[in-house]
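Once you've had a glance at the structure underneath, I'll fire off some questions.
With one protein chain removed, the remaining protein chains of the complex are shown where they sit.
Let's look at chain A:
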Amino acid sequence: MSPTKIPPLTYKVVAECSVSKARAGLMTLRHSEVNTPVFMPVGTQGTLKGILPDQLIELNCQILLGNTYHLGLRPGIETLKKAGGLHKFMGWPRAILTDSGGFQMVSLLQLADIDENGVNFRSPFDNSQCMLTPEHSIQIQNAIGADIMMQLDDVVKTTTTGPRVEEAMERTIRWVDRCIEAHARDDDQSLFPIVQGGLDVPLRERCVSALMERQVRGFAVGGLSGGESKHDFWRMVDVCTDHLPKEKPRYLMGVGFAADLVVCVALGIDMFDCVFPTRTARFGCALVDSGQLNLKQPKYKTDMEPIDKDCECTTCKRYTRSYLHHIATNESVSCSLLSIHNVAYQLRLMRSMREAIQRDEFPQFVRDFMARHFKSEPIPAWIRESLLAVRIELPADPVQDKTEQEEQSRPEKKQEKEAS
C-alpha cells in the first residue's frame, strides 16, 4: 500500500518558542499530516458524538482517538478486520490513534486484577477467567489499524503511593518490550510507550530514560489527569518533557481543559485528547475563552447573540444562544450543534497556539489567554508557577479583595473527570 521506506510516522519541529519549551511541529502519518500541538477529539465507538466525518474535515480536524476496549466489544475485532480496519469501517480518511484498552479494563471492570502476565478479568459473557495481555492489546490494535497505538501499561490510581507505583512503572517498561515484540504492522502503525511513575520525580525520570532506550517514534505521558493536585500534575509533565527527546512527539493522555492545554503546550507537550468538549455539549454547555456557558441557564432565554461572535463554526454562524437555550438537552440536534462548536473551539485554540509559536509570540499569547480566561478572577498559583518554570511571567492579579487572592486556586472551571 504505502512505500515501506518511509516510516509510518515522521515528526519535525517547525518552530520553537524562544522563551518556553513550546514547539510547533509537523507529524506525517499514513492517513494524514498533523500539525502540532494538536487536540484529538475522542470518538470512542467509531464516531464522534453526533458529528459527520465531513464536518470534522471542514473543521480541519486531522486526527481522532478511538477506544480499543469499546471497539473490541462492538463492532468486535472480526468485523473490523473484515471491514478493512477502523478507517474504512467508520468512513474517516484521516489519522486515528487508539489507546491500549487497559485503562477502561481497570476503570470499568471491577473484577479486573493486574499481574505480570496482563489484566485478569472475569468475562461477563460466560463468567470465564480471561486476560488481556500486552500481546492481545497489540494484536487488537493491529486489527483496528490506527496510525498510532499505545502500549498496554500497568495503570494505578494517580493518588496511589508506595511500592505499588514503582512496581507499575517497572512493569510498564517490561510490557513495552512485549508490545514491541508483538507488533506486527510496524510499517503502517507506530507504537508509543507510556511514561508512568505516579507523582514521583525520580520514578518518572527513570521511566523516561528506560523507555528512550527502545526504538519508538513518539512517547505518551500517562497516569495523570486522574484527580491529583494541579501542583503535582504540572511538575510531572515538566519533568517528562525535560528528559524526553526533542525530535519525537509527546502525547499527554486525557488532558483537554483550555487552561491546562495552554500550560502544557508551554511545557513542551504536542498531543492531547479529552472527552470533555463533547461530553459537556450533551449537558448544554458551550466552550468560550472565559470558560463555559451553561446555555440552560434562564439568562440565555432571550440572548440573541451567537455563542461566540468571533467563532467561525457553523453553529455560531446560524444559531443564537436563545435558540440553543430552548433546544439544549431537549432536542437531540442540540448535542450535535454544541459538539461542533466545542470541537471547533478546541481546534481553534490549538491553531492559535501553533501560529503564536511560529511567530515566536507564544509568551504574549499565554498572557492574553490567561487574561481572557480568568478575567478579573485571580490566576491560580499552579498556573503562575508552572509558567514561571518555563520563563513566562504573568502580570499580577488586579488588586482586589485580599482574602480572595490568598485562595490557592479559584473554584475550578467545572473540572470533570475523564473516564470514557
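FYI, a contact is a pair of C-beta atoms (placed from the backbone, for glycine too) under 8 Å apart; a residue touches a chain by one contact, two chains touch by 3 or more; residues count from 1.
The rule we apply is simple: contacts and distances are computed from a predicted model.
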Seminar exercise, completed: Its UniProt record identifies the chain omitted here, from "Ribosomal RNA-processing protein 42", "Queuine tRNA-ribosyltransferase accessory subunit 2", "Exoribonuclease phosphorolytic domain-containing protein" or "F-actin-capping protein subunit alpha", as "Queuine tRNA-ribosyltransferase accessory subunit 2"
Problem set entry | Residue among A:Val13, A:Leu26, A:Cys130 or A:Ala389 touching the omitted chain | A:Cys130
Problem set entry | Listed residues A:Thr159, A:Gln297, A:Ser332 or A:Gln364, member touching the removed chain | A:Ser332
For this session: May I ask which residue of A:Phe39, A:Phe89, A:Phe272 or A:Trp382 touches the chain that does not appear here?
Result: A:Phe89
Exercise. In the complete complex, which positions of chain A touch the hidden chain?
Worked result: 45-55, 70, 72-79, 81-83, 89-91, 109, 121, 123-126, 130-132, 135-137, 139-140, 143, 301-302, 304, 314-315, 317-320, 322-323, 325-327, 330-333, 335-337, 340
